[in-house]
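The structure's right below; bear with me while I get my questions together.
For chain A:
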Amino acid sequence: MSDNNQRKIGSVMVIGGGIAGIQASLDLANSGYYVYLVEKSPSIGGVMPQLDKTFPTNDCSMCILSPKLVECGRHFNIEILTNTQVEEVRGEAGNMEVSLIRSPRFVDEDKCVGCGVCAEKCPVKVKDRFNEGLGERKAIYIQYPQAIPLVYQIDKDHCRYFIKGKCRICEKLCKNEAVNFEDTEKRYALKVGSIILAPGFELFDPQLKGEYGYGVYDNVVTSKQFERILSASGPSMGHLERPGDKKEPKKIGFIQCVGSRDLQAGKGYCSSVCCMYAIKEAVVAKEHSGEVEPTIFFMDIRAHGKGFDDYYKRAQEEYGVRFIRCMVSKIVEMPRTKNLRVTYINEEGKPVEEEFDMMVLSGGLTPSEDARALGKRLGIHLNQYGFCETSQFSPLSTSRPGIFVSGVFQGPKDIPETVAQASGSVACASGLLSESRGSMVKGKEYPLETEVKDISPRIGVFVCHCGINIGGVIDVPQVKGYAESLRDVVYAEEGLYVCSQDFQELMKKAISEHNLNRVVVASCSPRTHEPLFQETLRETGLNKYLFEMANIRDQCSWVHMRQKEDATKKAKALVRMAVENARLIQPLDELSLEIKNKALVIGGGLSGMTAALSLADQGYEVYLVEKEAKLGGALHDVYYTLEGDDVQSHLREIMKRVEANPSIHIFKDTMVVDFSGYKGNFETGLMVGPGMFYRKLEHGIVIVATGGEEYKPVGEYMYGEDERVMTQLELEKRIANGVPELSKIDSIVMIQCVGSRTEERPYCSRVCCSEAIKNSLKLKELNPKMHICILYRDIRSYGLMEEYYTLARKKGVKFIRYDLNSKPGVTVEDGALKVDIKDPALGEDLSLSPDLIVLSSAIIPKENDELATLLKVPRTQEGFFLEAHMKLRPVDFGTDGMYVCGLAHSPKLISECISQAYAASARASTILSQERIHVGGVVATVNGDLCAACLTCVRVCPYDVPVINEEGFAEINMAKCQGCGSCASECPAKAIDLQHFRDEQILAKCNALLEGVL
Partner candidate 1 sequence: MKSESRLEQILTKGEFAVTSECGPPRGADAEVIRKKGEVLKGFVDGVNVTDNQTSVVRMSSISSCVILKGLGLNPIMQMVTRDRNRIAIQSDILGAAALGINNILCLTGDHQKFGDHASAKNVFDMDSIQLVQTVKLMRDEGKFLGGEELKGSPKMFIGAAENPFADPFEIRVPRLAKKIAAGVDFIQTQCIYNLPKFEKWMKLVRDRGLHERVHILGGVTPFKSVGMANYMKKSVPGMDVPDELIERMKAAPKEKKAEEGINICIETIKRLREIEGIHGVHIMAIEWEEMVPEIVKRAGLFPRPHIEG
Partner candidate 2 sequence: MRLNYPPNVKIIKVPCTGKVDVIHLLHAFERGADGVYIAGCLEGDCHFLRGNLRARKRVEYTKRLLDEIGIGGERLQMYNMSAAQGPRFAEVAREMTERIMTLGPNPIRAKNREP
């Protein structure tokens, strides 16, 4: 029997615990696969925890990451393997054996509860790599406060015991006996069906660019260091100060392309994100202090993502960030002030010297040495820079079947693209392993829930010492005694670590012996520990909502360390509050609804077809709806890629696969005419052409892939008036069709940003620069002597496309810049085309007389406003669909079960459309793979008797959930309610309550806290 006939293994290994690895793990685990998340450092999170804010929304990076970290950390089907590296992979796709090496942590993961006493007392201070060397940590440490797993680690290289053979203070202090100096390296192997690589990147080492003085001058920092300086959790607690003398810097310069677009440094690619992160850092610095004067030295501003150009504009106009288009030639430190004298050549070509307080080097992204070595060990092809090689039409597949890739290891990219690729790679793995879905996951059987509704409360209170974290400040026995005295409390106990495994057993015993029907734990924080205790409750047959926590550590002992008596008093109040609330909490039924395991994909272009195929591969039936009479959408107009792929043959191939796939039901000439339902249970009405008969579909998810098209710039640059003026796609068609006149042409002028980055369409269309370069190179193949001149504003050949920009220049394509306020003028003189332009670099007026003018025209969304209204999904001002979150939910709509991908989301390349389509498919699979979904819990419920049908809730709900039903009162669908409680707090009839946070409970908590005050 060959390996191919073996049953595939339903588990996947994800290598790299950054945002890509985390997203991939969550999507895999939520769609029926067991996941090993392998991370070489002591905790997952990657680079995102180090960042302060994220562009273009200025969301706090840690805040948006944290929920994913926590979910990852507590997921049944994700096993996080930290301090671990992959040594070797044997076997084939579907059936692989991975050898792993785990280096010692010296702290037992099962015993450590993360209380941090060890680190408090550890005598050794070490430069903190998490803070990029700007702060200090102890030799026993966690990387950052929210680290997952929340387990300490001994830094062997700095630990006093390991160096001098004496100390072991941490061991003595750890009441849980978690410290283990005898820990050793371990080697073992695991079997998986597939592997997803997400090893991430490193920042280019700026010491390699000696002219900037990094490592020599105090106040030259890397962009990542600057992130830490800006961060509220950073070494200066969010105070903007320069490392040299802690002075607040006023003039801050940013140097772009440090280790990018630099052939000398061996980096011929663009790192894609540095422009935006530098702008963000400049803006955030400005927000820290209005005094700051940021300046960014750049070559081209590459703000090619969704909403980026707008951000760039605001940085200039609202924040007054100064942008200077030039390269800095050198930096010299002023000996006394430690200020930096920067020399650069300005746009007029004159050398300028200017003094700055601080310089930030925008370092490029590069695959880490470890990642490259890993790639070699796995036998996958890497390109010259060490990025994983992939093709345009399968951007997520490595050269080795069964191993997929996502994130920066595949090429430089920003967070949303990384997240999309992570989800996308999950769809690839899932497509491979769908027959084994669910075979490795761990389910759990719980006892039947005890009925408690009409039984009076019997409350058990468990008070935690948390080692000395709580016990060292608060008089725990006294709090326990006090708890016993409270109404309806029938049992109280204290424990050294209430969260420890043995205490859980004790808790279960107490619940059954004392017939407890409500449980209060007074300990650390529900943020990290609530799920653990709720799990214990479920194991004893109690509804998980019958649990309440008093936060006497994070909100008491830790913050009132020096006021021990007050802290004990407050702890009692917090316990009293928890008990009073526990008396009122009710078990909440989570309604279990069947899922319609079918998908609806709207739009039959590349993205829609890719998503449909991926869903079909994953084992789902798909309805694919296309407005036109044929599939393929905008791809019919593209003939080849920049890299040379034959697009039309790929298109034919994919269309054939879609048409032949028995799981895909295609509706052409079809319109969506009505829509209702919620995740797992949608209903969509179609008018199916050409007969226009009505068809109703039931499905569990929706993917919107309605696409985009090239803007026809009628009236601009004589387009539509002179046939020698055409768009890039029109030119491409001629090249592809081999129109013979083309090779005879002498000169061509291409104009960039036609209809993009304008008042009307302020966004960058992202692909036009590479499109122009692509067609120029093709024309140069036809006729190497052809004069080609590209008039541009910024060349945005991001990522590896930079190489082709370099190539085009080498082949003699001329690039001339223009400003928005002096656009090129196109006229016809004596029958000849004439282009007038003011070159801002030379300040001269140029006049060109090309034979052809090619306009790099914007990408606009396909007509979609009616659909948006039907689906109740939002769009941007420009008419692209708007995702739930710009960074971390790039293909989700705010409404659960609805996704977007491709050009309908924003302009993008073929490979990016494909990645997103896979991503949407993977996200959809997290719902479709379930048999039932549980809805309810913390949701708003309406008391129809009280409801005045006033519509307040209908208007207030940010998710449009409430409706007035046929009986004339408000109805809130449990499956759609997000549980924010806005409706409840505005209902003038008090007819709405948010479960688990009912008014009665909040008032009782209030009363309990304020007991004895009056």
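Selection rule, in plain terms: all candidates are chains of the complex that A comes from, given by their letters.
One rule holds for everything that comes next: contacts are C-beta pairs under 8 Å (C-beta built on N, C-alpha and C of every residue); 3 or more make two chains touch, one makes a residue touch a chain; residues count from 1.
Everything numeric here is computed off the predicted structure, so don't read it as measured data.
All listed chains 1 or 2 share the complex with chain A, though the touching one is 2. Only residues 57-60, 62-63, 66, 145, 231-233, 237-238, 526, 551, 555-556, 558-563, 566-567, 569-570, 573-574, 577, 894, 938, 956, 958-959, 978-982, 984-986, 994, 997, 999, 1002-1003, 1005-1007, 1009-1010, 1013-1014 of chain A touch candidate 2 when the two sit together in their complex.
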